[in-house]
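Of the protein chains in this complex, all but one are displayed in their positions.
Every chain is named by a letter (A and B) in the order it is written, and numbering of its residues begins at 1.
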Amino acid sequence: MDAADAIVRVENVVKDFRPSFGLRSRRVLHGISFDVQDGEIFGFVGPNGAGKTTTLKVLMGLIRASQGHATILGCDVRETAFRQHVGFLPENPYFYDYLTGREILSFYAKLSGVASRAREGRVSELLDWVGLSAAADARLRTYSKGMLQRVGIAQALVHEPKVVFLDEPMSGLDPIGRKEIRDLILRLRDEGKTVFMCTHILPDVEMLCDRVAIIVEGRVRHAGATDAFLGEGEPEADLVLAAVPADLPAQLEELYAASLRGHGDRLELRVREKFVQDVLQATLGAGGHVVSVTPHRTSLESIFLHAVEESSRC
Amino acid sequence: MLSAIRVAAIASNTVREAVRSRVLYVLLFFAVTLMLFGIVLSSLSYVESERILQDVAMAAMRVFGVAIAIFVGVNLIHKEVDRRTVYTILSKPLTRAEFLFGKFAGLVLTIWLQLAIMVACFMGVSALTGAEVGAGHAAAFVLLGGELALIVAVATLFSSFSTPLLSSFFTAGVWLAGHLTRDLRDVGLRSNSEWVGEAGVWLHRMLPDLQSFNLTIEAVHGLPVTAADVWLPLVYGAAYTTLLLLAATLIFDRRDFR
Partner (left out) sequence: MKPGSANRVVVRGALLALALAITIGAFGALDATPKIDRGEIFVPPAEQLRFASFGFDAVLSDYYWLMALQLVGDASKPVEGGSVAKLIDVVTALDPWVGHPYRFAAVWLTDSLENVHAANRLLARGVAYSPLDWRNRHYLGFNHFFYMGENAKAAGILEGALHLPGAPRYLAPLVAKLRTEREGLETARGFLASLVETSADPRTRAEYLKALDEIDTERRARLLDQARSIYKKRHGRDIERVEDLSTGQRPVLRKLPPAHPHFSSFAWEIDPETGDIVSGFYGARYRPYEHIRDKERRQRWLGDAAHVSRES
């Protein structure tokens, strides 16, 4: 990877928070570094309190790094003008709730320097894009959390930025809401935008991100392509069987080195992918039913837990 | 430099938000009530009751005007930070100075709106009681508007780094002291200690000389008011306000929104 054309560069950023009273400041970011490349969805992953939001605030110029350096599109993050090309969705965004969806987007369009001619069209287009056309003229006070999140995404996009920063875009949403936001993010990538996304929800990362950096306690523990993480080790599959005869479990365990969990005549087991055919045949032959077969990939979760464990050890 | 569009966008939204505040209307209601009460009060005097009515009404405008200025002024930035609306706003290509000036302009407009309502009420009670209103009154109202804008700027400065409660104390303090400095200076100059005299003079120079914005007595008595009585304080006030806002910007620029 060529670091020179990175869209976002973070180099050894340190952030100390000084409490309002008292002298001892607390180090929240311990010199983190990473790059985000053009056109990718980058996942910034870590447990709560790891420093994701803090990093993002440094990038958005809301707080100053105590040490280190960060650039977006080659510009120091303390500058203002380049934000023309940057969109930001904060964690749990709040907007003036006495405005309507249309008004708030128009407000942000003005701030972003969208020409007055183009403003109205752009706002309508965006409302449509995030699926809020129907509620466009209702006050934000009446919006659901999912709708607000979509307003948040819309305001981040109002000036057609090149790179979009999303802080926990899916947190607090119901499954349908999460799916909608996921789809929006994928559409952003399809439109060629670079997406930087903080989250602690790992399945989302697996599903969306091209690359991830794992941050734990203010330090980046792993960084790399998502597939590379997930490709490690031999593929396995999870099977759920029903009406299994009493002697079958022991047999499967012995023959295929399956790990088992069973209650009554129902059996859940994990085997290596190459044994799936054999296990199914054995089951059906013994008169059992197959309920489901799911390929199992090494989850980010295990990597993640491993990273957290590691950091607590040292 | 500042972008007019962005400043105007922040300002108009600030007005829109501020006029929704109930406290504002409560204060306005008190002001109007006090003016009406002035009619009763002034009838206690068998002479010069129109003058007393106008004195009371002017005082009501001043007190509640300042109360409104402090109230909206100190909440200026705090509300935006507290509700984290500032995050999305400042992530736009908008400098913090533009944000601050926009908020300030919006609040000043709001306060001038309130002042206009109070002026209308003043005219109402004056007409009701046959008290005369002349050019002196217009001058007094304009200067009051200048004083209130300056107070908002003081509140802006304090609220750029402090909590609303502390800011309101500080701002009220500056307001009181600003009306006191001329007398303080005079007392200092009369004292035996050269040091005290010098301190008084410097206090008068440093703090806003708010008494120069007070034409109440001149207006009510119809005393002659020169053009310089009006434009000098206005120029002074505008310059002082700019200084305060620049200082506020310096502080605000360095601030972490966490």
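In the analysis below, a contact is a pair of C-beta atoms (placed from the backbone, for glycine too) under 8 Å apart; a residue touches a chain by one contact, two chains touch by 3 or more.
Everything quoted here is computed from the prediction, not taken from an experiment.
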Original post:
So which of the visible chains would the left-out chain be touching?
Top reply: B
Subject >> Among B:Val56, B:Leu115 or B:Leu150, residue touching the chain not depicted >> reply: B:Val56
Subject >> Residue of B:Arg6, B:His137, B:His179 or B:His204 in touch with the missing chain, whole complex considered >> reply: B:His179
Subject >> From B:Leu166, B:Val187, B:Val235 or B:Leu250, residue that would touch the chain that is not displayed >> reply: B:Val187
Subject >> Contact with the hidden chain (one of B:Leu210, B:Val230 or B:Ala248) >> reply: B:Leu210
**OP:** Against the chain that's been left off, what residues of chain B make contact? List them.
**Re:** 41-42, 44-48, 51-52, 55-56, 58-59, 62-63, 176, 179-180, 183, 187, 210-211, 214, 216-217, 220-221, 223
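Keep in mind that, in the parts below, only the chains that are shown with their structure count from here on.
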Original post:
Between chain A and chain B, what is the gap in Å from one C-alpha centre to the other?
Top reply: 48
**OP:** Would you mind writing out the residues of chain A in touch with chain B in their complex?
**Re:** 17, 54, 57, 60-64, 80-84, 86-90, 92-96, 98-99, 107-108, 110-113, 152, 155-156, 159, 165
Subject >> Sites on chain B touched by chain A in the complex >> reply: 3, 5-6, 8-10, 13, 16-17, 20, 83-95, 254, 256-258
